[in-house]
Each structure stands twice: as C-alpha cells, then as structure tokens.
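This part shows chain A:
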Amino acid sequence: MLSWIPLLPFIGFAINTFGARRLPAKAIGAIASLAMFAAFVVSVVAVGRLTAQPADSREIVQTLFTWIGSADFQVPLALRLDPLSALMILVVTGIGFLIHVYSTAYMIEEEPHEYARYFAYLNLFAGFMLLLVLGENFLVLFVGWEGVGLCSYLLIGFWYQKGVAADAGKKAFIVNRIGDVAFVLGVLLAFSQFGTVSFRELNGVIAGLPAESSFGVVSAIALLLFIGATGKSAQIPLYVWLPDAMEGPTPVSALIHAATMVTAGVYLIGRNAVVFAHAPEVLTIVAVIGTATALWAGAIGMVQNDIKRVLAYSTVSQLGYMFMAMGVGAFTAGIFHLFTHAFFKALLFLGSGAVIHALAGEQDLRHMGGLKKELPVTYWTFLIGAIAIAGVPGLAGFFSKDEILYRTFAGGHQLLWVVGAVTSLMTAFYMFRLVFLAFHGERRHAPVAQGFSPAYPVVHDSHHAHLHDAPMAMAIPLVVLAIGSVVAGYLNVPAGLGGSAVLERFLEPSLHVPAMEGAHAAADHADHALEIVLMIVSSTIAFAGIGLAAFLYLKRTDIPDALVAKFPGVYLFLVRKGYIDELYDAVVVQPIKALSEGVLWKADARVIDGAVNGTGQIVVETGSLVRRVQTGSVRTYAVSVLFGAVLVVGYFLWS
Partner candidate 1 sequence: MAPASRRAGERALIPSVAIAQLVIVGFVFVVLLTAAAGMVYMERKVAARIQQRMGPTLVGPYGLLQPLADIIKLAMKEDTRPKAADPILFALAPIISAAAAFTAFAVVPFGAETDFFGLLDQPVPLQIADVNVAILWVFAVASMGVYGIVLAGWSSNSKYSLLGALRSSAQMISYELSYGMALAAVLVLAGSMSIREIVDAQAGAWLGFIPRWFVFLQPIGFFIFMTAGVAETNRAPFDFPEAEQELVAGYHTEYSSMSFAMFFLAEYINMVAVSAIASNLYLGGWHGPLLPLWLGWIWFLLKVGFLLFFYVWMRWTLPRYRYDQLMAFGWKFLLPLSVINLLATAAGVLYFGI
Partner candidate 2 sequence: MGFELILFYVFAAIAIGTTLLVVVQSNPVYSVLLLIGSFIGLAGLYVLLQAPFVAVIQIIVYAGAIMVLFLFVVMLLNAPREELVTSGILESPATRTIGAMLAIAFAAELAWALNRSSRLAWTVTDVTRRPFSVPEIGRRLFQDYAFAFEATSILILVAMIGAITLAGRQLTEGARLKSRPAGDASRTDGGMAEGGRAEGGRAQL
C-alpha cells in the first residue's frame, strides 16, 4: 500500500512524458493533479491505519525487494511509515496537490508540450520527495534525495531559453553536489562503523552508546549528514543557490523551494535525531549555523526589491529557525515549524505568483503597490500568510516559532534566543514591508512590459487596465492554504496555553531521544510562567516589526531612502547579498577553473593523450613487423602447424 504513494506520481510522470505531444493541455493538468490527489488520499488512509496502532509502536514497513544484496551488505528497497514520515507525506501530497492545481492555471500560457513537460517534472519531483520521506534506509532516502535535486535543477531551469534560469539551475545543482558528497560520506562512515544503513538499526545501535563528550565517530557522521542537510536546505555556507532558484516558475518555488524539498535537511536531522543527540558539539554547530543563517538571510531579505527574492530569503531564514530548533534539541518544535511553514510559505509564494501573474511578469516591488483593491483574494490570503509568518498570536507561525524560541531559551541558549528574537523582528518587518509595498499605497507604474521572461507573453498592457484577480484554479489553493496557515498551529498548542501538544505526542515515537531526556524534562516542567512571558515578548516583537514596517512604508515613505542615503555601505552590502556570490566566485570557482585549465593542457593533453597515442603507435609498429609472418601461403601455415606438433610430441617423448 505504501508503495502506491510514490508510485502514483511516477505514473503521472510517465503518462505526461509519453503523452506530451498527444494529450490536450487540460488532460495533462488533470492527470498530474489527479495523480497527486490519489497519492494524498492513499497517504491519508495510510496515516489513518498508522494512528490506529498503539501510540508507542506506530509504524508500517513495506519491503518491496532486496535492492542490493552482497554478503552481509543487504539493502532492501523498503518503505517505512512512522509518525514523522506520516506528517511529511501529508504535507508533500496535500500541499503538492494544491500547488499542482494552482499550476494548471498558472502555466496555462505555455506551449502544450512545455506544459506537459512542466507537469511531468512536477510529478516526478513529488514521487522522489515521497520516496525520500518514506525511505526505510539511507540508500532509498538518497535516491529520493538525488531525485528531488535533479527535479529542482530541471524546474529551476525550466525556461532554459533564459540564460539566467539555466545558470541558476546549474548553480543549484552544483552547490547541492557539495552537500551530497558529505551526505554520502556520512552514510558510508555510518555503514563502515555500525554495519547498517537502516535508520532504525543505526539509531538503535547508537542509542545504546553514551553521548560523545568529545568529537568522535558519531559526531563525524552527524556533522557530515548536517553538511549534506545544509546543501539541500540552503543553510550557511551553501544557501546561495536558493535565491537564484527563484528563476523557476513560482509554483515550483512554492512547492520545492519553500514547502518540501528544502525542508529535507530538517527532516534528515529529525530522522536521525538520536545520532545528533549523541553528538553535542555537532548540535551546537547546527544551532549556531541555523541561527546565523536565520539572521543573515533575514537581514538581506529586508532590502531586496524582487518580491520572490524577499520570500526566498525569508525561506532561508525560516529554515534557519528550524535548524536552530534542531540544534537546541527541540526536534518536535523544528518539525512543527516545518509543518506550519510549509503552509504559510507556500501560501505566500502562490500569492506572489498571483501578483506576478496579474502584473504579467512584473516582479519588482518598486513597480507595484495599490494592488489591494484590484486583487482582493490575493491580498487577503497573502495578508493572512504574512501575519502567520510574522508570528502574530493565534496563527500558525506564532505557535511554531514561539515554541522554538521558548525551547531555545529553556534549553539555556539565551544568546541564540536573543538572535532568534531579533530575526523574528526582521521577519515581521520584511514581510509587512513586502505587503505594504505590493498592496498598499498607490500604483507605481512599471516601465511597460520589458525584461519579462519569455515565458510570460504580455497578456495585456498593465497600464491602467483592470488587473484580473487570481482565477478559480489559483484562488482555491490560496484560500485553502490560508485556512491552513490559520489552523495548522492549533495542532500543537503548547501546554503553557492549556493546549495538549497533540503533534508533539504524535511525533514522540519518531523523535524520542533517550539521551535528551534531561533537556526535555527541563523544558517540560520549566514553569509555564516563563513560557507566557516569552510569548508576550515575541508577540510584541512581531507587532513592533509590523508597526515599524507600517511606519516606514505607509507613513514616512521618505525615511527608507534617507536611511539608504545615510548608510550607503550597509545598504549596498545587503542589497548585494553580502557579496557572498562574488566571494565564492573568487575563492572557489576561479581557482578551480584555473586548476582545470592547467590539468587540461598539461596532464590531459600531454600525459594521457600521449599514453593513448603511444600505445597506438606501438601497436602499429609491432603490426608492421609481425605481418611479415602472414605470407598468405596456406602451405606455409600447414608446415608451421606441423612444426609445432613435432615440437610438442618431441617434448613429451623426451620428458
């Protein structure tokens, strides 16, 4: 039954691939969406069965066949459903389905076969993602891991005619490779040390060990896995690909680069909670990296002018939050944030997509404004998303983010808490800057359609014409997601608010970490007073951020420019994303280029080619010598044969 969950999208992929030029557009979209919906239904049923089982031993394992079998190295192609993966598949299939539906309208202007290609990729991605989260062991997960990487590459570069898009795709692919290498190394290390690649067995073995006080094997494994995670989940130092990935179609950004794929790293850590729990240093590294990423990305996000880039950096920053949570051992909180974030970030992306769609490809905030009246649905849903992410009490983001901050504080990482708090301020600020710039004030007209991606033929001149709001296929997913962003948080109302942390208890079996008992206990009977206080603080921070944004971008719109004028250095630094790309280019890319040049013209051209040609030369020489033997006279051959016979017989006679 589990096998059907990834299988259905793959089937959709197959159909859309081979039917690309035969099927009508409607059919293609319908097939893709149906495949996702079916997968969603199956997932729901599967999860239903799962929850039917006793709480502490919830899991469904399906072994399809032995994939690799050599001596004691047995890798089954097995799928495993446990609370954690249950949550993931629900997110992937559910939100994935909505985004598919959204895409049917969003991509409608593509050529039919391009349209088919898009949905084929999308389905393929969904299939791999589900394989990733359902994998019972590292290798199956790795297949999904690489698969989603491939799909992300394909989809970022979907408009490959655009050089930028193609480059962005390549960038994403290469940066991910760096992480993947570490990931593979980690898996190999784990296997060589503990002789297994199965999550459960590995965690079981390691759970038996004491937590490493010094940096040991487990720490090494954890660190390598974490590096892999940073690659996939865009953390410092490998986050640089995600902003560029915005060159892809917006629904793709929503699905892959906000809701699902980028959270794979978080999922990986959650999946191996035990391993990480046994490597305190690595946990600290995770926490610090996460926090730093959150702050850094948030800071950059504040000054970006491309609506999607703002969201991209916001995503990076939110992912940073998740890693921070993981780092302080608040695995549940991290996963919880992953869950809520999937909703409102997908919502925000789709909303921005609706805006872009309405503006016929305009992405620059400075050319928007006043869309509130013209795009009501988009506006309100977007607003809900913004509120949710800002952490205003009562919505999803509030609960999850607050949970993280509280855990951090209670875990004794006050410094990280401070940074996190500042980041949440930034979050609130840039989100509402975005909202106000895009929807409020009056329209700042765009220079007429130019610089649009070829994929967006100008539907109509955006001057003064009435902009069309999101069509049904786009509006419905927006609304659904908006609802989700509101209610998702109530799955895990903290005990402090008299809630009964349903999700936490649901995830407990997957994320239960014996070694962290202490921390959890501490967190649990930490007085709820503190929790309340922290909540108040963070809510005020959120409101402060909103207020600041409102002040700067509704009342005194001159101040931002003044600030820019006052601190041009800082501004430029942030706008240029801290020159990180330039830095990498100088430190990594150029040297490698130079090196390969050298290798090409020295080693390759001389040594290798020389060897090959030399061999050929030798063969020719010997051939021209030996061919003399080939007299072409049958008799000679016969005589030589007989000569050999005489020799052989003679030898046997003498010996």
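Here is the rule we go by: contacts are C-beta pairs under 8 Å (C-beta built on N, C-alpha and C of every residue); 3 or more make two chains touch, one makes a residue touch a chain; residues count from 1.
Candidates were picked such that all candidates are chains of the complex that A comes from, given by their letters.
Predicted, not measured: the structure shown is a model, and the values here were computed from it.
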{"item": "Given options 1 or 2, the chain of this complex that touches chain A", "value": "2"}
{"item": "Candidate 2 contact footprint on chain A (complex, rising order)", "value": "633, 635-636, 638-639, 642-643, 645-646, 649-650, 653"}
